[in-house]
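What follows is a set of notes on a single structure, which appears directly below.
Here the complex is missing a single protein chain, while all its other protein chains stay put.
Chain nomenclature is as follows: A, B and C, assigned in order of appearance, with residue numbering initiated at 1 for each chain independently.
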Amino acid sequence: MIIQLDKNISEKNKKAITDKMSSLKFKPTEVLTQKGDYLIGTGKADFDIRDLGQMAGIQDIHMVSDDYQLVSRKWKVDYTTIDLGDGVKVGANDFAIMAGPCSIESEEQIVKVIDHLKANNVKIMRGGVYKPRSSPYSFRGLGIDGLKLWHQHAKAAGIKIITEVMQVSQIAEMYDYIDMYQVGARNTQNFNLLDELGKVDKPVLIKRGISGTIEELLYSAEYVFSGGNERLLLCERGIRTYEKASRNTMDLNAIPILKEKTHLPIIADPSHGIGIRHHVEPITLASIMAGADGVIFETHEIPEKAYSDGQQTLNFRESDNMIARIRKTLELRESF
Amino acid sequence: MIIQLDKNISEKNKKAITDKMSSLKFKPTEVLTQKGDYLIGTGKADFDIRDLGQMAGIQDIHMVSDDYQLVSRKWKVDYTTIDLGDGVKVGANDFAIMAGPCSIESEEQIVKVIDHLKANNVKIMRGGVYKPRSSPYSFRGLGIDGLKLWHQHAKAAGIKIITEVMQVSQIAEMYDYIDMYQVGARNTQNFNLLDELGKVDKPVLIKRGISGTIEELLYSAEYVFSGGNERLLLCERGIRTYEKASRNTMDLNAIPILKEKTHLPIIADPSHGIGIRHHVEPITLASIMAGADGVIFETHEIPEKAYSDGQQTLNFRESDNMIARIRKTLELRESF
Amino acid sequence: MIIQLDKNISEKNKKAITDKMSSLKFKPTEVLTQKGDYLIGTGKADFDIRDLGQMAGIQDIHMVSDDYQLVSRKWKVDYTTIDLGDGVKVGANDFAIMAGPCSIESEEQIVKVIDHLKANNVKIMRGGVYKPRSSPYSFRGLGIDGLKLWHQHAKAAGIKIITEVMQVSQIAEMYDYIDMYQVGARNTQNFNLLDELGKVDKPVLIKRGISGTIEELLYSAEYVFSGGNERLLLCERGIRTYEKASRNTMDLNAIPILKEKTHLPIIADPSHGIGIRHHVEPITLASIMAGADGVIFETHEIPEKAYSDGQQTLNFRESDNMIARIRKTLELRESF
Partner (left out) sequence: MIIQLDKNISEKNKKAITDKMSSLKFKPTEVLTQKGDYLIGTGKADFDIRDLGQMAGIQDIHMVSDDYQLVSRKWKVDYTTIDLGDGVKVGANDFAIMAGPCSIESEEQIVKVIDHLKANNVKIMRGGVYKPRSSPYSFRGLGIDGLKLWHQHAKAAGIKIITEVMQVSQIAEMYDYIDMYQVGARNTQNFNLLDELGKVDKPVLIKRGISGTIEELLYSAEYVFSGGNERLLLCERGIRTYEKASRNTMDLNAIPILKEKTHLPIIADPSHGIGIRHHVEPITLASIMAGADGVIFETHEIPEKAYSDGQQTLNFRESDNMIARIRKTLELRESF
C-alpha cells in the first residue's frame, strides 16, 4: 500500500494514519523524497480501503500487489523522466545516448572523447574513475583527481557525467563532479550503498546484478527510492550463463518485462551485454526495438590501447555510424 | 580441411587423395550431398597445402580451423539461401516469416490460419502434429492424419509447411506432406535423428538445445550436412537460465555470432524466446535488428482456446500488426 | 489418481470404472506393466473417493497430487528394488556399484576390466558401444559387434551389463546382450525412445538431462512407467552451469530431493559429475552420504589411452582403493 501524503500534513494526522495502518496489520514505513511524502504499508491483509481513504492528510492511496511498491507501475502508470538539467532528459519520450571509455585514462583522452560526443550531439558521457576489478593487481582507475579533470572539461562542453560509485564514502567525494551515479553489477545488492544513495539528490542508474533476477533489480531500486531518492534508472547489461561464445548473455527479454513492471527508465548496455566489439551495433539496435529508453556504450579513440575492456569498445568511426543508426531506428520505433 | 571434388572424379583418383590425407595425418570422411562431393579431413597437423592441391580430381581445398567444418563460413563466405520452390526462399536476402499455431487442432483451425497467412502474404506455415510433452498424459498431437489434412489445404493455398519431426520413422512418413523438417530443442543432440535427416532431400531447421551452446548447435548442423543434406537453417529460441520472469532467455547475442560463424540462415523464435504473448512483438523486432534471416512465431484465432502454448500465441489482429512492423523494420535494416 | 486393478478384472468392470472417472472429470489412461494393471486419472477435480472405491475390480486407490504419478512416493512409500537376476539387485537396501570404461574398445580391454571388477566383487559393468558425440567425426563406438563380444565375456564371468541405448531400433538389437538399458543425458527427453522402452521387460536407468530439472527427470520416468515398464532407476550426473572449473556441476541436492519424491533407486555418476579424475573419489563418497542407492563410474587399465573420457577415468589401482572406501562409507551410513 502506498499512501501519498499532503505536503503540509500535521504530525498528529500522520500518527493517526500509521496507527490505523498498524491496526489493519500493515507495517508503515515513512518515505520522504525530493518529490513527495509517502507512507508505505507492508502486509497482505484484506480491508476496506474507505477505512483509510477518508482520513485527514491523505492525497491518494494505491493498493500495490507487488512486493516492491514505489518503483511499481501499479501505482504510477506514467513513465518517469529523469531531468539532468540544461535540457538533458532521460525517459520514455527522451531517449538517451550515453557513451565514453571504460576507464578515464588521461586529459588527452577526455578531450578526444568529448569532441567525438559533441560532433554527434551526444549529451552524456560515461567513464570509470574507480574500477571494480576481479584481481587486486589490476588497474583500479584514476580516482577523484581523474574525475575532477574530467568534470572540468565536460562542464565546459555542456556534457553530463555518469560514473560508477563503489562505496559509501565516494558518494560525497564525487557529488560536486557528477550528474548521475552508476551502481555497478557487483554492487546491485550492496544494500548499504543503496541506502546511502537514497539520501542524495542526484539520479542513480542501477545495473542488473551479474546473475541478478529482474525482481532483485526492482528491489534494489526500491531500496534507493524508499531511502528518499526517486530519480532512478535501471540498466540491463547481460547476465551470466553457461554460454561461452559471448562475455555475458544480453537479456533483451528484460526490457519489455521491466517496462511493464516499473515506471523507471530502462537503459541497455550492449557493450557488456555481448562483449564483442563488432557485434555491439546489432545488439544496440535490437535493444531499441525491444523498448529501451536509452543505451550506454563504450567508445575510445583507439580501443586496442584502452586500459580496460578494449575488446568491446568501438572506435570513433564505428561509434559515428552506430549513433546515426540508433537515431533512425528510434525514429522507426516512434512511428509505430 | 574441406576438399571439394570434381563431379566426375574416378575412384582411383579419390583413393589417391584419401591415401595422401592419411599420410598427412588427416582422417578422411567422404560427404556426398545433393549439391556436391567433398572429402572432410579431420586433424590438426601442419603441411604444405600444395602437396594436395595439385592432385587430380580436386576442385578446391579450404583449410578450416573450426572443429565444425562444412557449416563454417571459413570455407563458404557467401550466405546460403534455402529454396523451398515456387519462389519461396529463406536466406540473407530473402527474409522469411513463418507463422501458425503451436499444434494443428482441426480442419477449421487450419483453414482459418491459412486465410490469415494469405491475407498477410506469408508463405510458410508452422504447426505441430507430433508434440514433445514433458508429461506422458498431455495432448501429443493429431499425428500423420492431421498432417495430411493440413497438407491438402496448404498445397491448395500455395503455403509451405514446416513441422517438427521427433523420430527416425517419422522422416519417411512425413516426407510427402512437408516442405521443411524442424528438429526441436529437445532433439538437437538426438544424433541418430540428425544422421537420418542427412539422407533426405528436404530442408531441415534445427532449433538450439534447451541449454545448448552455440557451438553445439553448429555441430548438430554438421551432423546433417556431413550426412549429405546441405539445406539447413538454425534457430535461436531462448535458453534455460535462472531467470523466472520469462519462459526462456532469448539469446539475441547468438544471432550476430552465428552469422559470423556459419553461412546457414539464422531464424529467431520469439514466441518460445520470451513466452509472454504481449512481449512477443518487441522481441521479434529486436531479432530483426540483431540480424535474423527470418522469424517463426505462434498465432491462433483464439489463443485462449489453443491446445498448447496459448500464453505465448498472438491472435490474428496482433499478428497482422506485427507482420506490418516486421516488414518496416526489415526495410530499415536493409537501408543500412 | 492411481487405481490398482484386480488382476482378473472383467472388461465390463473396467469400463464402468473409466466411465465413472470421466464423469468425475478425470482423464483415464490404462497402464499395464509387468507387475500390475493400473488406471491413471489425470485431473484436479474434487470428489468423494468413496464414489470410486467401492466399485468392483479395484484393489486400491491413491490420490497423488504430483503431476507425475506412478513414480511418485505419494502412492508407493516403500522404495523399489530392481532385480537383475542371479542375486544382483539395486535399491535402498542393495547398494550397487557399476564400473567400467567410457567406451568398449577391444576384447583385451573387456577382459581386463572384467578381471578388475571380479577382484573387487563388483557385479555390474558399464561401457558404451554406441557413443553420442558432439562432432560427427569423433569415434562413435564399436556397435553391436562390440556388445556381443562383451556379453560373451561378461556372461561367463557372472557380470551384468548396462549400456546406453540411443535410438528405438537399438532396443531390440541390444535386447539379448544387456541387463539394463541406459538413457543418456542427451536423450532424457527423447520421448519416443522412452515410449518404446516402456514396452520392454528389462530395467532402464535414466540419466538427468544436461540441463534437466529434477521434475523433468521424474516425468521422463513416468513416460517409461506409463508405457508398461516399472523397472526404472534415475541417475544424477551433473548439470550445466556457468562454472568452468569442473566439467559439470554435480547436483548432490538432487539425491535427497529425489529420494523424497520417488520410490525409484537413485544412482550417482561422479565421473561425469565433476569430470576430473583425481576428484572423483571425494564426490563418490559424498554421493553416498547424500543418500545414493548406487554409483556408476569410469575405470580403465590406462586412462591416458582411453578412446574417450580419459580425463575423468580412474585406473585400476585408484578404483580398488575407492571401492574399499565406498563400502566403508556405506557401512557408516547404514549404522545411522
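Quick note on the criterion: a contact is a pair of C-beta atoms (placed from the backbone, for glycine too) under 8 Å apart; a residue touches a chain by one contact, two chains touch by 3 or more.
This one's a predicted model, so the numbers in the text were calculated from it and none came from an experiment.
Enquirer: Which listed residue (C:Asp251, C:Glu301 or C:Asp320) would be found touching the missing chain in the intact complex?
Expert: Here the residue in touch with the unshown chain is C:Asp251.
Enquirer: For the chain left off this view, which of A:Ser72, A:Thr163 or A:Asn187 is in contact with it?
Expert: The single option touching the absent chain is A:Asn187.
Enquirer: Under the stated touch rule, tell me which residues of subunit B contact the chain that is not displayed.
Expert: 211, 240-242, 244
Enquirer: Can you name the residues of subunit A that touch the chain not displayed here?
Expert: Residues touching the hidden chain, for subunit A, are 27, 29, 40, 42, 67-68, 132-137, 166-169, 186-187, 189-193, 195, 209-211, 215-216, 219, 222-223, 226-227, 240.
Enquirer: Tell me, which residues in subunit C touch the chain that this view leaves out?
Expert: Its contact residues with the unshown chain are 211, 213-215, 239, 241-246, 249-257, 260, 273-274, 276, 278-279, 282-283, 285-291, 325, 328-329, 332, 335-336.
Quick note on the criterion: only the chains that are shown with their structure count from here on.
Enquirer: Nearest whole angstrom, what separates the Cα centre of subunit B from the Cα centre of subunit C?
Expert: 33
Enquirer: If you average the Cα atoms of subunit A and of subunit B to get two centres, how far apart are those centres in Å?
Expert: Measuring from centre to centre gives 39 Å for this pair.
Enquirer: As a quick test, compute the distance in whole Å between the mean CA positions of subunit A and subunit C.
Expert: Their C-alpha centroids are separated by 49 Å.
Enquirer: Find every residue in subunit A that makes contact with two or more other chains and list them.
Expert: 211, 241-242, 244 - these are the residues of subunit A that touch more than one other chain.
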